[in-house]
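A protein chain is absent from this complex, but the other protein chains hold their places.
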Amino acid sequence: MAGAAVLGRLTWRAGTVASVRDETATARTIALKIPSWPGHRSGQHVDVRLTAADGYSAQRSYSIASAWAGDQVELTVQRLPDGEVSPYLAQVLAAGDPLELRGPIGGWFVWEPAPAPVLLVAGGSGLVPLMAMIRTRAAAGAQAPFRLVYSVRGPGDALYAEELAERQRRGDGLHVAYVYTRTTPAGWPVPPGRIGAGVLTAPGWTPERRPAVFVCGPTGFVEAAADLLVSGGHDPRAIKTERFGPSGGQS
Amino acid sequence: MGIVSPGFHGRRRPGGENLPPGQYLVTDFPVLSAGPTPRVDLASWEFRVTTETGQAHAWDWSAFRALPSEQITVDLHCVTKWSKLQTPWRGVPVDTLLAEVETSADFALARSYGGYTTNLPVADLLGGQAWVAFEYDGDPLTAEHGGPARLLVPHLYLWKSAKWVTGIDLLTQDEPGFWETLGYHNYGDPWQEQRYWGD
Partner (left out) sequence: MSTHLDGNVLGGELGELFTADVTAATGQCASCGAVSAIAQTLVYTHAPGLVARCPSCTGVMLRLVRGPGRAWLDLRGITCLQLTPPGQP
């Protein structure tokens, strides 16, 4: 099982960029090869540290996007317009470059295959750790029903859109509901708007079914969604949250 | 030093100015905070100086704003390594505030709304070295930068310039404040790079 290795304390180590691929106009997935990677659980993150030639350094946290697969780790980075780290990762970093990181980190916001249904609520790049959960579920052949509610500004901002559509088509228990806050796809039945109580409820997804709930995204989104879930009757102890920076990423 | 990231420069601008050791120049104005931004209502705002004998002198907002104030332009040096030069403020000199009290105390503890504290020698608050500032760049000081009023002591690292200041306690014994009790230098002179204990 992923994470069975006893880790000891974390230290900085170097990975090498194996490849990069664009996800949207402003987000990119970086595939890293990290020698002696001990494995990770879905929901965990790494801290990335960039150092300039004169020693100046900046550090940010990024969720792991991939299911554990040997020494390969994928991160998906959203470029923020006035970010310090994200423009470098999303535009400058290239295959063959080193990347210093520390991880895997996190023992609380994690999902390991278990029978309970799982409700995932993502705002913007908050989808990344939840996608690791979806991919881990598939890799393990797990049967637990998964429902993803994914809030984005518009269709062009949606990460992993094709992969999510393909996984839904397989009919193995993943359902995805989109919330568009600024622009909707052609023919969308509702006008754009923020997440509301309605989309968080669905047949078979009431609090009585006691799903595990994971919410991730910018601080404001997470707090609004968590409030809606609690007022909708979900047990606060069943809701785990992870907040990203105000613009939906770590900048 | 970590592994160099090819092509990474970071947000800062090249120095070349006369900066304290280890600092880099910024042109924006970073906001640092250890907690939620206090929202202080001017109707209940108070600045209180308490002496070592328990005497107190307090100003409400209108009494404070009736005091003579001055425009100053100062350089800011944050212990997190950014420096911002030639920043324009308006404030009441701490000399003016302390002139109202009788004290022989050597130590001061500045207190802020929200619970933050920082300590300084009384000598560093006097002689034109410190202000209680209420305007930045011609506008009322915003809450995120410490408004309605903050302490401004530019010759020390910026953590000594307590945001949301609500008073100064004058003490016969030094009382380390919020960061000084957690590894940060008790005095904090940027020109001697006094960032941490023992520096």
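When the chains are written out, they are named A and B in that same order, and each has its own residue count from 1.
Here is the rule we use: a residue touches a chain if its C-beta (ideal position, glycine included) is under 8 Å from a C-beta of that chain, and two chains touch if they have at least 3 such contacts.
Computed from a prediction, not measured in an experiment: that's the story for all the values here.
Chemist: Using the touch definition up top, pick the residue from A:Lys33, A:Arg102, A:Arg153 or A:His175 that touches the left-out chain.
Modeler: Looking across A:Lys33, A:Arg102, A:Arg153 or A:His175, the contact with the absent chain belongs to A:Arg102.
Chemist: Given the contact definition stated above, which residue among B:Arg111, B:Arg150 or B:Arg195 touches the chain not shown here?
Modeler: B:Arg195
Chemist: Applying the definition given at the start, please give the residues of chain A touching the unseen chain.
Modeler: 6-11, 45, 47, 61, 102-103, 105-109, 219-220, 240-246
Chemist: On chain B, what residues meet the omitted chain?
Modeler: 30-37, 78-80, 115, 144, 159, 179, 181-184, 195-197
What we mean here is this: only the chains that are shown with their structure count from here on.
Chemist: For chain A, which residues are in contact with chain B within the complex?
Modeler: Those in contact with chain B are residues 12, 14, 49-53, 55-58, 84, 88, 92-93, 97-100.
Chemist: Could you pull out which chain B residues touch chain A in their complex?
Modeler: Interface residues on chain B, with respect to chain A: 1-12, 24.
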